[in-house]
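Apart from one protein chain that is not included, each protein chain of the complex appears where it belongs.
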Amino acid sequence: MSLLEINGLTRRFGGLIAVNDFNIDLGEHELVALIGPNGAGKTTVFNLISGFYQPSEGSIKLKGKDTKGLRPHQVTALGVARTFQGIRLWGEMHVLDNIRIAQHYRLGYSLLDCFLRTKNYVHREKAIDAIAWELLEAMDLKDVAYELPRNLPYGVQRRVEIARAMSVKPSLLLLDEPAAGLNSSDVEGLIKLVRWIYDNFPVTIWMIEHQMKVVMSLCTRIKVIDFGTTIADGSPDEIQKNHAVIKAYLGDDTI
Amino acid sequence: MKTLLEVKNLKVRYGNIEALHGISFDVKEGEIVTLIGANGAGKSTTLLSICRLPPPEAPRVVEGDILFNGQSLLNVPPHKIVSDLDMALVPEGRRIFGNLTVEENLKLATYARKDGHEAAVRDYERVYALFPRLAERRKQRSESLSGGEQQMLALGRAIMSKCSFLMLDEPSMGLAPLLMYDMFRTLKELNREGLTILLIEQNANLALRFAHRGYVLDTGEIVAHGTSEQLLADPEVKKAYLGG
Amino acid sequence: MQKHTVTIGVFALIALIAVLAQFNVLDAYYVSVLMFMGVNIILATSLNLVNGYMGEFSCGHGGFMCVGAYVSSLCTVLMFSKNAILGAPLLPPSMTFIGFPLALLVGSFAAAIAGLVVAIPSFKTRGDYLAIITLAANYIVISAINNMEIIGGPRGFMGMSATEVGMKSVLDIPWVLIFTMLGTLGSVWLLRRFVSSTLGKGVSAISQDEIAAEIMSVDTNRMKLIAFMLSSGLAGLAGGLYAHILGYVNPQSFDIMRSTEIMVMVYLGGMGSLSGAALAAVLFTVLMEALRFLDVWKWVVIPLLLILLMQFRPEGLMGNKELADLFPKLRKFYSFK
Amino acid sequence: MEIFQHILNALQFGSFYALIALGYTLVYGVLRLINFAHGDIFMVGAYIAYFVAVTLLGIGGLHLGMDMHPALALAITVPATMILTALVGVALERTMYRPLRRKGANRLYVVITALMAGLMLENGNLALLGASRKRFPDLLEKVVWDLGGGVSVTNLKVIVIVAAIAVFLLLQFIVTRTKIGMAMRGISYDKFAIPLMGIPLDTIIVFTFILGSSMAGLAGILFAMSYPILEPYMGALIGWKAFIAAVVGGIGDIRGAIVGGFLLGFIEIGVVAVFPSTLRDLFAFSVLLIILWLRPTGIFGVAQTTKI
Partner (left out) sequence: KDSDTIKVGFNLELTGDIPKVGEASKFAAEMLKEEINSQGGLEVGGKKYKLEFVYQDNEAKAESAVNAALKLINQDKVIAIVGPNSSKQAIPAGATCNDSQVPMVTPWSTNPDTTKDRPWVFRACFLDPFQGPVAVNFASKQFGAKTAAVIFDIANDYSKGLAEIFKKEWEKKSGPGTVVGFESHGTKDQDFSAQLTKIIAAKPDFIFIPDNYNQVALIVKQAHDLGYKGPFMGSDAWGSAELMTLCGKDCVGQFFSTHYAAAGAQGATKEFIDRYTTKYKYVPDDVAALTWDATRLVLQAIQAVGKVEKDIKAERKLVRDALAGIKEFAGITGNMKFAGTGDPNKCAVVVQISPEGKFEFKETVCPE
């Protein structure tokens, strides 16, 4: 069974068609990219999947389950985590809390447990803590566990955001322009990080990215859209040679 | 060539934290100069201090001087820097006015212009020609634009403000490759028409290819400078900032 | 053992105050100021959950306090006092020890239910629009009570003192003071436990970035429901205590001015700091009493003081820090969880 | 017939809500600041009008020995009050709000400061002028027009309604059509970026306070003429209600303020006209609550589209 199945997905804003008859089928453990010119509708596709927007038409199936009408936190509970085009961490809480809170859907204790500090509560909080520390350790963020995100360098914030998404234990990880605003050496680090995640977790990663270096070195499959419509879909090599893609998106780098 | 901007031993602080420890550099008329450096090196801070935006969000200059055309900027209020000295800044994070439409955003940028309606109309045309996307979205509230579209708008605003000295903070962020190259070509064209540019760019490779000269910033200090060719060839710089 | 020092200290303090009051070392005036201080602490800390931690702007806390005050008063009056509705008291004075806390609980519960009026719209509405809903809710509660002849309407409602008399008839110690102190302690303790749990931190996540919270699996509607109901429920408790301290309630005691006072305490203390809110409540109560001699000028001087304070500490007394953050050594004595 | 009288009454009282709500919305629309002192600035406006008027008429105030014709006095009182009230508003901004803003305080601290400033104005007035209420002199020869069928209207009512509408049109023009108006709206979204457009931030904010406070001054003088009894707390309740009206209309939107103001006037008068008047507040606020349930951002308010 495929992990994510999108059929005929369309989303309109007033008269504007942001996503038009979008289809994709993602299996387990893949590394895929979604690219296209600015305003092509890439972020909108992600927003539709995570339940932030409801589709105008079409269906989104996650592990065979239609996500229609689900609220975003319910979709996340099904195993979809994401990062945002502009970083959206909770800036006034330290990194550790950021990562704990993203496990809200599987807290496993009630309000009463919380008031009474029952055994179950203590046990669950410990488990949540353990997962958080494990991730911080693995992603080399241990030193900043008690820092506020807004005081961290941009590159580190990006890593924290990815760590937060991973604490959801997702089977589908959506990354929206993870390399934007990173300098050249940080981009290298990011590529390594994504690869490491891909190698160590049973997760399908789907990313939007404008930096071809990142896309080409990571992804096995690339989907290109323009004006909400798919214009190409294939391996990195195919895409790089595709005339429509070059004309609409890649261009040439003579300055 | 005349020196347009001269920064002398600039020290600035956020609260009690010193972010720049005394940097000096200059930009001559008609040049393109770039500042490169790692995340958090203080590049944006430098531009914000030049614009003299008020704290707390912006830093506070504690020492040194900033001269523009020989005149110190330290006592010039920020809006005057834009309206009287014809400088413009495209800030980090775009900072467009999301509750205004695309058109209103551009119009607001002409607030301090004095060269008449016609000239402004010509510039509207220029912006819309450069970013046809914006023309399509003229009446849309700008906060619903896509990330890249917002970046175009931020640049459009700078062009509309009719500046002779343009400071850009990561203008390529979030732009698709095609558009990014287009943008740099347009900037080059503007430069040939006389616009002086101070550029910050994460993609140091690209920035150095585009600029005449560059400065390398590291944790609040300038560690290297030279012409683009020199920097591109410098093995240290290459290793640290150009991604090997 | 060390971990319990603070707990033991707090209970010892309560016992000490009760003893001092019993033997009139603390006269009735100080005792009443202490009790109002307790009520103010509950009010400020509970509002801080919504206005500080959740970042909403509720300005009708007085309305929920009103609901709690009236409902719990109605309960005790029906049970323990001669009244216009049922005539003779239902229960003997010895039952007050169960009846009083129960009535307080019923009052809090009713206030929590009233909190729904604000909690449900908060799913869709935020910020200043929600502020108006709370304000309107405040007006509605007061206006509704003004229209209820059976509980005295604008005349107010009384007979609550029978409860204290009943308790004292069994054992003559300052019961209402003790209950108020325990109620205050309990409220702060409940709030503290809530906001320090991962569950409760979801509330802060909403305040900092609601969209990110929802997308990162926080059920924002549920969290808002919990926060609003907990906050208004505790306001109801404060109202119940207030009514029994005073022995008389009147709808005008819970108007916008009251809500304003509570708001001032919250922001004075610092948004998102329970110890700050409590500290501000203490300070505010003391200030209100200490400046009595200024007569008409009191209400010129108090706002002026607060304005100056905010100019010098634009994040409130404590910012979003707790006592334990400022004095890390305290952690040795208490886990603060 | 009674109904026409009620409509006229609602229009008049709604006009006051609208005039005050306009000031609220204007400041809010620029600074995201709920200027809770606004109701009290309105009160100060009424008192200023009183002192100017009695001084000019020679029956009190500064005792300059003037003895002006009431109509002339009115002609001078209106602009004088508007200017002086604007000064009060600007003074608040300069001494209290601006320093806080500069320190980057959470906007709610500015709101609380505004609340405190309001209390200070109220009680400062009480402490300085004593508890006696003031009677506003008659500056306008009252004319009661009997429209037949028991419906009557005074010349003052007509003036009030016309003034509210005129002010609305003026402000709507400024905010939507001029560059200053655009800058005002821009500030509400991102203060920081305003100077980068070459716009003097503080000047625009001061301009906003001048506009908003002078409108409160105008409302104050009209109110004092219609309800000629002045007391220190007169601005508090009507201020809160006008604020509610502004929000129900969609705060930050000029149309919202005028519609919200009239709406509140109509609801209040309508409830009293149909139901026992004891239920007025209960019904009126329930109706407003329901409107906000149905339209979470008010009648004209646009939800901020959060782009992620």
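Each chain carries a letter (A, B, C and D) given by its place in the written order, and its residues are counted from 1.
Following the convention adopted for this analysis, contacts are C-beta pairs under 8 Å (C-beta built on N, C-alpha and C of every residue); 3 or more make two chains touch, one makes a residue touch a chain.
Because the structure is predicted, anything quoted here is derived from the model rather than measured.
Chemist: Counting contacts across the entire complex, name the shown chains the missing chain touches.
Modeler: Spelled out, the missing chain touches these shown chains: C, D.
Chemist: Just one of D:72, D:128, D:237 or D:303 touches the chain that is missing; which is it?
Modeler: D:237
Chemist: Of D:79, D:104 or D:150, which residue touches the hidden chain?
Modeler: D:150
Chemist: In the full complex, which bits of chain D touch the chain not displayed? Write them out.
Modeler: Considering the whole complex, chain D reaches the absent chain at 1-2, 5-6, 9-10, 12-13, 123, 126, 130-133, 135, 142, 144, 146, 150, 152, 154, 223, 227-229, 231-234, 236-238, 268-269, 272-273, 276-278, 280-281.
Chemist: Which residue numbers on chain C touch the omitted chain?
Modeler: Residues of chain C in contact with the hidden chain: 27-30, 32-33, 36, 146-147, 153-156, 158, 161, 242, 245-253, 289, 292, 295-296, 298-299.
Keep in mind that, in the parts below, only the chains that are shown with their structure count from here on.
Chemist: Counting in whole Å, what is the centre-to-centre distance of chain B and chain C, each centre being its mean C-alpha position?
Modeler: Using C-alpha averages as centres, the distance is 52 Å.
Chemist: Can you compute the centre-to-centre distance for chain A and chain B, using the mean CA position of each chain? Integer Å is fine.
Modeler: The mean C-alpha positions of chain A and chain B differ by 30 Å.
Chemist: With chain centres taken as the means of their Cα atoms, state the distance from chain B to chain D in Å.
Modeler: Using C-alpha averages as centres, the distance is 43 Å.
Chemist: Hunt down the residues of chain D that sit against at least two other chains at once, touch-wise.
Modeler: Touching at least two other chains: 103-104, 306, 308.
Chemist: Two or more other chains in contact with one residue: find those residues in chain A.
Modeler: Chain A, residues with two or more chain partners: 43, 52, 84-86, 88.
Chemist: Name the touching chain pairs, please: which are they?
Modeler: Pairs satisfying the touch definition: A-B, A-C, A-D, B-D, C-D.
Chemist: Can you check the complex and tell me which residues of chain B touch chain A?
Modeler: Spelled out, the residues of chain B in touch with chain A are 37-40, 93, 133, 144-149, 151-152, 170, 173-182, 184-185, 188, 202-206, 209-210, 240-244.
Chemist: Looking at the complex, which residues from chain C come into contact with chain A?
Modeler: So the residues of chain C touching chain A come out as 190, 193-194, 197-202, 204-205, 208-209, 211-221, 226, 272, 320, 337.
Chemist: Going by the contact rule set out above, which residues of chain A touch chain B in the complex?
Modeler: 13, 35-40, 43, 85-86, 153-155, 177, 180-188, 210, 212, 248-255
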